[in-house]
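There's a structure below that I have some questions on.
Showing just some of the chains, left in place.
Labels run A, B and C following the written order; every chain starts at residue 1.
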Amino acid sequence: MPGIKILNDPIYGFVMIPKGLILSLMDHAWFQRLRRIKQLGLSYYVYPGAVHSRFHHAVGVFHLMSQAIDVLRQKGVAIQKEEAQAAQIAALLHDVGHGPFSHVLENSLVPLEHEQLTLMIMDALNRELNGSLDLVIEIFKGNHPKKFLCELVAGQLDVDRMDYLNRDSFYSGVVEGTIGYHRLLTMMDVVDNRLVFEEKAGLSIENYLAARRLMYWQVYMHKTSLVAEQMLELLLARCKKLGRHDFASPALDYFISLQVETPESLDRSELLMQFQKIDDSDIEMFLKCCGSSNDALTSYLAKGLLQRNFFKIHMQKIPFDDAYVAELRSNCIKQFNCSSAEAEQMVHLSKMEFLAYETKHSEIQIRTKQGSIYNASDCLKLDHLCNVEEKYYLSVPRELIGVS
Amino acid sequence: MPGIKILNDPIYGFVMIPKGLILSLMDHAWFQRLRRIKQLGLSYYVYPGAVHSRFHHAVGVFHLMSQAIDVLRQKGVAIQKEEAQAAQIAALLHDVGHGPFSHVLENSLVPLEHEQLTLMIMDALNRELNGSLDLVIEIFKGNHPKKFLCELVAGQLDVDRMDYLNRDSFYSGVVEGTIGYHRLLTMMDVVDNRLVFEEKAGLSIENYLAARRLMYWQVYMHKTSLVAEQMLELLLARCKKLGRHDFASPALDYFISLQVETPESLDRSELLMQFQKIDDSDIEMFLKCCGSSNDALTSYLAKGLLQRNFFKIHMQKIPFDDAYVAELRSNCIKQFNCSSAEAEQMVHLSKMEFLAYETKHSEIQIRTKQGSIYNASDCLKLDHLCNVEEKYYLSVPRELIGVS
Amino acid sequence: MPGIKILNDPIYGFVMIPKGLILSLMDHAWFQRLRRIKQLGLSYYVYPGAVHSRFHHAVGVFHLMSQAIDVLRQKGVAIQKEEAQAAQIAALLHDVGHGPFSHVLENSLVPLEHEQLTLMIMDALNRELNGSLDLVIEIFKGNHPKKFLCELVAGQLDVDRMDYLNRDSFYSGVVEGTIGYHRLLTMMDVVDNRLVFEEKAGLSIENYLAARRLMYWQVYMHKTSLVAEQMLELLLARCKKLGRHDFASPALDYFISLQVETPESLDRSELLMQFQKIDDSDIEMFLKCCGSSNDALTSYLAKGLLQRNFFKIHMQKIPFDDAYVAELRSNCIKQFNCSSAEAEQMVHLSKMEFLAYETKHSEIQIRTKQGSIYNASDCLKLDHLCNVEEKYYLSVPRELIGVS
């Protein structure tokens, strides 16, 4: 098609990318970099199909945004051409600040959240493009007066979540994550600049929230990927402590060596330059090299990750017994000749929390046939999704408990 | 299930892995390494969903082999427990000798075909396992007296091809590659130790061969992934020539530096040791580093790959005009200040050939309702698939022809 | 395959039917009759794809039962060959007593529940087959000592429900009804002759129950199919009252004319003979003929059904206002010149109730990793599914309220 580049997506069929600003952003190094970042980090250890990239997710979010805009316009909502394009770009770039394996570095190496990095990158791109992204940034920050555009990018029922549920479910094979995105898109409308959903979407919204909860526990917080992630963090922390990381690529080396006294002291332009160079491959390479490290703990952790020989992990709904944990840690110090701080990391206690539906801030809006607007929690069956769920998690090196 | 590990596959649902020898091979470093090798190399530049790993493909081939054995046993074919397990393992390991991006290194860096490497790795594993893989190797080499086991592993209609068509079609979104694998499996039988298909599978077999042809031209030989592959080869060759590869990981460095005088001179045990360490991440890392090389050609190629700025490529059914090519090459030498040999690589002429169905060697066998056995080419509609198809291909750096 | 007949199912791929008793039952007139009965009655007015037959559902239930038995045997559960076959047949025949459109006649014409009819038909078949179905009937009645076989046929998580959710979701296109049946089947086991599910299936069970609730309100109780059903009942009642049903087929005529003083007075063998002859086509034919009836109400209702011109219907969570309803009914009497009893049917009030998970009787059993057995309601998140949900429903002929 003239002016259109077509991308094949096993989920949506063909995705149409308008040439011009949008395509040029997709071809930019910042965006191409997302090809080398797995959407689901280390989940492929559990779900071997889940190796899809954040690049593909971003394209999917862009596609759903385009569809949402079409639906809204058909319902008579005024969206200017520039606003539509800005919303599409905000969708496309919303995750551009993700580091290797999407979340790992975020917690341990990079001293910034991915949303902050996304914004820094958008700003950098905006300078490069002489302000073409002003509107995009306004939407991304949630400041645009057409609030619904912001809500489509980031809300409790936005095109980001719709795409990742579709995509993660498709690639992992966890079919229970299926949502009725066709119905959700079609039932959107705008009232007073806020996004609303027609009452007829009620069951689909309940299902969407339940699907997200299921994916959270079944996939995102699957204990095997959690423990892999933890081992990787341990390994990086160990290298940081030892000050030995000759196996690291220059960019990874930068992040391992980075000392942040105060947020202000950070050289953000240097950080951005390094950040553009780092992706999954830096970590994968590093892991392989660490397998032959002469630090016993380093090579123990690296080999565990490479050969899928993970710590034993327990997950339960009640806290673990303190004395039991203390004993394991004391054994750990002996066994691995490690510091007590490291033992705390290896015999790792953690508490996970998940709230499927948030009622404190911005709720999903429902419009009844009569035209009244309600918060979803007032008219749908969501009680069971509005409380924080907790799980406790304990990881233990297999050497401390016997192999199973 | 006791004695069973379950893997989720979006294509087949649940795959059952028996604990014991099979699972321990799957957990071995040689097999886990396949997680870091993309099944379709650089095709993700065209089909962003096609980032599935050779690991997942190998598991799928194993699964189809298990299904095939079930079908044959139900039809009364005698397959001993050891034979079944050996065939399953042969299926699992059939691609273990693949290098980075599945085919790239094979053509340019590693001086061996992936089948030879597979065999070397199987031999190494067999030594490690005190001969447990003797039967596996016999089947893989095609020497087992129950010929049909060998044909299931490697033939014109084997479980390898069935899985890769299923999988590559699923992940790329090229739905025309869909095959009726349920029907193909169900219609298998054995006569005189040879694999045969019941006549009722005729249309499905024709469809399977046509689907493979379609995938060949639409996906495997897509011009964009071909040109990406070619640029990568060029880059590696350039580095080899310059003798400068300080950005390379130790394993990649080994392969770039490798000089093979005669096949006999190769130190195979060293090669295997290095080969186990190399995968997609070595190449991806290398690419990123080469982007800042001070050799202009090196950084030109690396950046092109990173930012999806590829050579222009033409594909046609007739040869290209010699004079036109010569002129392009002469311009290339001027423009890039490169050697004439390099210009030949950059303005690259190539001829691709594909034969959808091979009648010279071992044909697919068809059994009629009356019990006669025919070669597929004698009773199915395959004429159009039995001739070699050729396409000519010319790549040209965009600088030589103007950007499009 | 020798001894096997293969049926193609878009949901499961190939279904294997063993020749012998099972296939001969499938070819029996009682079972073939299910081909002419739509699984979802009049739902096709809303979901045009939902025209699948009860025949196909029954085959699917049979298939899932076969799969469940395989899983249980692999886990070491002893199931004799005869027991397995009996359970498969019980699955196959569990719905054989369904009348036209699956539920319509049940409520208005046939004075028996479909379960009773199923049993009567099983008894008749058993006599014909000289007692071959003794074990089948024992399982169907829930009397077999291997309780889990009975629970697989009829329980809160049985193969019947698994298939109908899979199938109704597939054919209607309501993707939110998708369940993880692979996982559910694989996580089955038997303890003390009761069916249990491994704790790891917890989220899948929650999802399965939620999917069933969604399908209940979104599909099975969709207001448009409810109102179509109600209009059909009204039509049949009208004809019964008028004593004029010359358009009816002999079998339908029998049921319209049937007067049941007391259950004992029923001539059950006559009823069964007539029941075998009646299916969707009798009703469809009748409808078309009634369109030209000279009774105004009869032809009004018939035409409404044929041309998709339905009563207006309201559904809400609180009861309707009595005075409003009374006024509508009084208008109805005038407008249609009908009896007050008929006006009550046309301006029809109804209350629907649904309980997604039943805790009073036999609960789903969950086995923890430690081996303890719990009721699902004690260890899963089911609170929101354990209360009866109610909806109120009011239908009104469009003439009484203005067309919309």
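Going forward, a residue touches a chain if its C-beta (ideal position, glycine included) is under 8 Å from a C-beta of that chain, and two chains touch if they have at least 3 such contacts.
Bear in mind that the values here come from a model prediction, so they are computed numbers and not experimental data.
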| item | value |
| --- | --- |
| Entire complex copy count, 3 subunits given | 4 |
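Everything below uses one rule, namely that only the chains that are shown with their structure count from here on.
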| item | value |
| --- | --- |
| Most widely separated chain from chain C, with each centre as the mean of CA atoms | B |
| By mean Cα position, the chain sitting nearest the middle | A |
| Rotation, 0 to 180 degrees and nearest 5, that superposes chain A on copy chain C via CA atoms | 180 |
| Centre-to-centre distance between chain B and chain A (centres being mean Cα positions), rounded to whole Å | 32 |
| Distance from the mean Cα position of chain C to that of chain A, given in whole angstrom | 43 |
| Chain centre separation (chain B, chain C; CA means) in Å | 50 |
| Residue numbers of chain B (touch at least two other chains) | 13 |
| Chain B to chain A touching residues, read off their complex | 7-11, 13, 27-29, 32, 35-36, 44, 46-49, 51-53, 55-56, 59, 170-174, 249-251, 277, 279-282, 284-285, 288-289, 306-309 |
| Contact set on chain B toward chain C in their complex | 1-2, 4, 6, 13-14, 71, 74-76, 182-183, 186 |
| Parts of chain A lying in touch with chain C, wherever the complex brings them together | 174-176, 178-180, 183, 203-204, 206-207, 210-211, 214, 217-218, 381, 383-384 |
